[in-house]
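The full complex has more chains than appear here; those shown keep their coordinates.
Labels A and B are assigned to the chains in the order they are written; within every chain, residues are numbered from 1.
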């Protein structure tokens, strides 16, 4: 994990609900953070309506409390992953992103000059907020590249976009072309999952998924040291100087 | 191009006709060779019937002569790229690969233990020999992996397969996910193209294509030093430890 021969990078995740960055991309984010990269999560909503079943089952729950608890959990998880998280509180089910919200995200992107963006797949039939987050990522990436936009800040470059794994990958048309080895930071992801949920079955579910992707990584040529992996789909061609 | 921090690799290209490795993958092969990799081209036919229009237009041409000239050209091109080439002479239009031919290729693969295989796309409606070469690559890769096959030689691992660019990429369903910077070795590819053909328009065509892919590489984030590129489609997920 030494980063001596590698320049520091900037990683941004644009996600729909406050849990997404932990369950779906926690390993990638922790890995980057551990290497000294700047890692920023843009969390568009708390998932307060649609992703907080556990909280709503508690007696006397109200929206403000749900949001507060979801925020605290996500902050604790981000701390466990050693990444920063910003909450945009744009509402969920449905998530609606206005032109002004886009401007704020563009400013955030220009501020950190990301080398890579993480986000959802474009078409999740189960959850249209994921689509909205995806579109927001592509749209704000484009605006942030425009030389004529906000002449006081610096345009970003041709940032690569990675889509993380949805809950039902085949139904969402997700085809991974990167199996990322997260073994070195799996303990951090586990810690983050634990602060996100008291429900051990969820943690078990994503731990199993990581092992499954790790097994597939080994079937695709990874060494036996790869135990946990996360699956990603890169949107744009990789520019490289090596065949593998 | 120093290779000090990088172990030497083994690269094998399985191609239908004797010109394919030059026009379609000459940059990648030269790049690997220049880094000290072992590079082996398995040339299944000379393209003697279907890809030698220029020769057949000459007075008094016969099959043996066409094959000889095609072989000499390919050998000279391989020398320019600094790679090895083996001719299987299995016939073209159509290319037919028997079980025995597969055994020979499997032996060759096991002998060099490739880290990466280059070949054609699976479905080229213009040229079914390309499909045959693709299927041969996947089939022999599988056989070469089998522990119970030819117990006296060593099975290969989960070799990545890269498909190089067909002549009409969109019609063949080719979607590049790797734009390979071949700028450092473009002079070698040019030299190889020159020995393959007296026809300057063909060399011009592929030089322009390389510039076009280079321009696309820059649009996808490459630095301005990337002038020439070749497009590839990796078949299997990449196993990695970096997001980009």
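The working rule: a contact is a pair of C-beta atoms (placed from the backbone, for glycine too) under 8 Å apart; a residue touches a chain by one contact, two chains touch by 3 or more.
Remember, it's a predicted structure, so these values are computed and weren't measured experimentally.
Novice: Since all chains share one sequence and 2 are shown, how many copies form the whole assembly?
Specialist: 6
Here is the rule we go by: only the chains that are shown with their structure count from here on.
Novice: Enumerate the contact residues on chain A facing chain B in the complex.
Specialist: Chain A residues touching chain B: 5, 9, 11, 28, 31-32, 115-116, 118, 157-160, 162, 176-181, 216-217, 219-222, 226, 229, 231-232, 234, 236-241, 243-244.
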